[in-house]
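Only one protein chain is missing from this complex, and each of the others stays in its spot.
As written, the chains take the letters A and B, and residue 1 is the first residue of each chain.
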Amino acid sequence: MKIKRLLALLMAFGLVASACGSSDSSDGGGDDNETSATTEAMEEEETATTEPEATEAGEVMDDIVVDFGVTDDVIKVGLNPDLSGPFGSLVSEIVEGQTVYWETVNANGGIAGRQVEMTILDSGYATDKGIENYGVLAQESEDGVVIISENTGSPITAAIAEDAIDDDMLVIPLSWASLWPDPEIGANILEKGATYCVEAMNGVSFLNDLVTEAGDTPKLAIISRPGEYGEDGHVGAEIAAEALGIEVVYNAKGEVAGDDRTAIVSQLLASDANMVWVTLTPGETADIFGNAVAGGMTAQWSGNLPSFNYLFHLGGDLAPAFDEYYWQSGFNLPWNVGDSEGMGEMVEAFNELRPDIALADGYVTGWMEGMIVQTILEQAAANGDMTRAGMVAASKEVVVDFKGISPNQGWAGDYNESVVRETYIFDVSLDAFDIQPVSAGTGGTGLPVHKGPFVSDVARDYVFDGPCI
Amino acid sequence: MGDLLLLAQDSSGFFPIFLQTLVKGLALGSIYAIMGIGFVIVFKGTQVLNFASGGMAMAGALFMSIMINDGGLPFMPWSNPLAPAAGTDPSIPRWLINLFFALIFAAIMGMILERVAIRPMVGQPLFSMAVITLGLETAIGPFNRDATSQAARTLGVPWKLEQWKLFDAGIPKSYVAAMIAAAVCFGAVNFFFRSRFGVAMRAVAFDQEAAQAQGINVGRVFSIAWGLGAALVTVAAIFYGMGPFPPQGTVSQEIHPILAFRVLPVIILGGLDSIPGALYGGLMIASAEVFAGQYLSQWTKILGAGYSTIVPYLVMLIVLLVRPYGLFGTEEIRRV
Partner (left out) sequence: MSFGRPHLRTSYEQDSAIFPTWWQKGAAAFALLFITLMVLGNGAAAAIPNWLFGATWLAPFTLVIPFAIAALGYNILTGVTGQVSLGHAFFMGVGAYTAVALGGKGDGGAKACIPFHENLGLLESAGECGLGLPIWIWLPMAGVLAALVGILVSPAAVKVRGLYLAIVTVGLTFIGLHIARMLPEYAGDYESGRKWPKLDIRLWKEETPSIDLNEDGKWFGLIHLTEEQKQFFFLFAILLVMMAFAKNLVRTRTGRALQAIRDRDVAAEVMGVPEQHYKRIGFAISSFYAGIGGALWASYQGRVSPIDFSLLLSVEFVAILLIGGAGTIAGTMLGVTFVELLPKVVERLTGWLAGELDSGGVISTIANFLLTSGQQGDFGPVSTSPTAPGWPMSVFLWNPVIYGVLIVVFLIFEPHGLFGIWLKFRNYWKGWPFSY
């Protein structure tokens, strides 16, 4: 009987093998597989090389070369955002900001006579899902996209960075890791604004000035969470501390993990620091900041952009303490702060298209992503090359004008040339905070500009020999 | 602001730190205990390990937050007459009344879920029932996520972050409130078990069919168990939301959903069906967690960042090696 079972198994395999053979001749008619089926009889070596070339050459339409994601009347832009995960509510705003941006562009005739269409695939901030989504967006068929205008998070961006180079796919990340200006890792990752590392250099320099002016000797505590984001900000703060000769009295690199932070708070209090730089999530910041203040700490605090969220922190019980001790750092102007042309256009568009949406900071980020992609698409159209590779080439030629929302930015040159070194410092102010912002221009983030865009001496003079981490 | 500056005093001696750690451990233990009792009541009443506790607790806490902040009830045309005037903080009695209504909401939610998803499964293996609650947890999660925006969902805690001073140590009022809540819950549950319904529940926990044969309305016992369980875990979620607990006065998408999973070692340590077990288990596990966090922190490099989070699981594993049914659990008599 054993032999019989073995035979049955072999037979099953045999069927697979014969199926392989037969399918070639029967399935060959008219489908995508035609090349592989018909060339079977011809030279075997050549197929592998000729097939990709046939697609790479692209088709020519009204003098513009295109390959995937661009047709006569449509440009497909892909998004790989986190809409259901931990950053869901923030990223929903970003995606909505971009949606309104494209609606405005399309209403004005689109780009090169084509309407812009968005393909949105939710990653839920899971690396595996994000990689899968990237595969769908980058497929080399009519369903693929020509550029990825939003990719949430350092982990997912790191996971796809290499594939993006292989596929000539341009990606705009929602991540400010210092990896992306490096041509070897992030050649096709278009970081918007400075990096966490530069931000930390500027931020620590600012705290240093603040404490020195008050007549104290600066004693710095640096606290970060594990992962690329945490490490990046942490290293930037360490660089600044070394350059400025600040004593680091508490150094918790990547130690904010898990749910219990008793150890962090007790060591922070024991260190007697008078300035603190954090690279955390909003919830972690609230916990550590709140417990430290409750423990009698009076230091000046600041941290990388995502550590503080005005909606979250200024709406809670800790708001007065944040007002007193915290300085927000950032890469661009928040919603309804300052008086810029770009923000005015955005408010106008939202008043017209989404009159009942309460505007917030996330929409600004989405709007800026739209600005970057539009500039690149227009440059590519002017070059007559709207293929994916054409987008990459165009991205090296442009300088995006953010119309006052953020310093203008280009991506040409090596690390030290292309990295942005300007950031902002905002004064956290409860008086300027209004939880009910509406698109008419009322409401406020509670973050009046204190300083910026500015470059600290440390950040200006620092020569990068690659990413900070 | 005055409250905050008041705290700026030196509290670095050995004794104040020890006292603060002890109070923190007891307060966290109280939260664990309330949540644990919620688990145990559901398990006693219906033999279900309710993995949906986290989602239900957060939904209840969110309801409380909506009642207090939004001046209106969700999906209702009229406004909440109990909400504090816009921009002001609620007084303690008003806050407690709102809390009471949030608990009623949670209880109704628990009863509905029981009727819809658990009642049809009576008699199925324990495992299937537990997995049903996992399905419920997955399904409730997105609603909670949707209701928690980026903006802080504050709980309007009347005493905010105020503290008392005791021997140079800061004792947050919230910690004391958590301990009082645990005492009240423990007392109320013990009182309940002496009542008519409580006796019925104990009978049902012992043998469902025999109880039914004695004329006990088993369905009603199920309903009450789930209602009580949901209300208790909601109490835990609301009191855990108060600062200086990590959510710092809010219902937090980052912190609240995993609260229920952190309580699992507690009920295993105490025994799945023992209410005093949940109380002692909660206090022990939380103390172990907090003291390890405080006094082992200089060895963070060796123990790994965030080591105190797994201390409860390690304690649980060690206890189970010695006593497979927890410290207070009833040993199952195995028959063929």
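Keep this in mind: a contact is a pair of C-beta atoms (placed from the backbone, for glycine too) under 8 Å apart; a residue touches a chain by one contact, two chains touch by 3 or more.
This one's a predicted model, so the numbers in the text were calculated from it and none came from an experiment.
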**Complete:** Cross-chain touch to the chain not pictured, restricted to B:Leu19, B:Ala33 or B:Leu49, is B:Leu49
**Complete:** Considering the complete complex, of B:Ala27, B:Ala102, B:Leu136 or B:Val290, the missing chain is touched by B:Leu136
**Asked** For the full complex, which residue in B:Leu166, B:Val184 or B:Leu314 touches the chain that was left out?
**Response** B:Leu314
**Item:** Contact partner of the left-out chain, one of B:Ser91, B:Ser128 or B:Ser195
**Value:** B:Ser128
**Fill in**
subunit B positions in touch with the non-displayed chain are 49, 117, 120-121, 124, 126-128, 130-132, 134-143, 145-150, 261, 264-265, 267-268, 272, 301-302, 304-307, 309-310, 313-314, 316-317, 320-321, 324-326, 332, 334-336
**Asked** Taking the full complex into account, what residues of subunit A touch the chain not shown?
**Response** 1, 5, 8-9, 11-12, 15-16, 19-21, 23-24, 27, 29-33, 36-37, 39-40, 44, 47-48, 51-52, 81, 83-84, 88-89, 91-93, 95-96, 99, 120-122, 124, 126-128, 131-132, 135-136, 139, 141-143, 153-156, 158-159, 163, 226-229, 231, 254, 257-258, 356-358, 360, 362
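Rule of thumb we're sticking to: only the chains that are shown with their structure count from here on.
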**Complete:** Listed in rising order, the residues of subunit B that touch subunit A in the complex are 1, 4, 7-12, 17, 21, 24, 142, 145, 148-152, 154, 157, 160-161, 163, 170, 172, 243-244, 246-250, 252-255, 258, 262, 289-290, 293-294, 296-298, 300, 304-310
**Request:** Under the touch definition given earlier, write down the residues of subunit A that touch subunit B in their complex.
**Result:** 84, 86, 88-90, 93, 226, 252, 254-264, 266-267, 269-270, 281-284, 286-287, 290-291, 293-298, 309, 311-318, 320-321, 324, 360, 362, 435
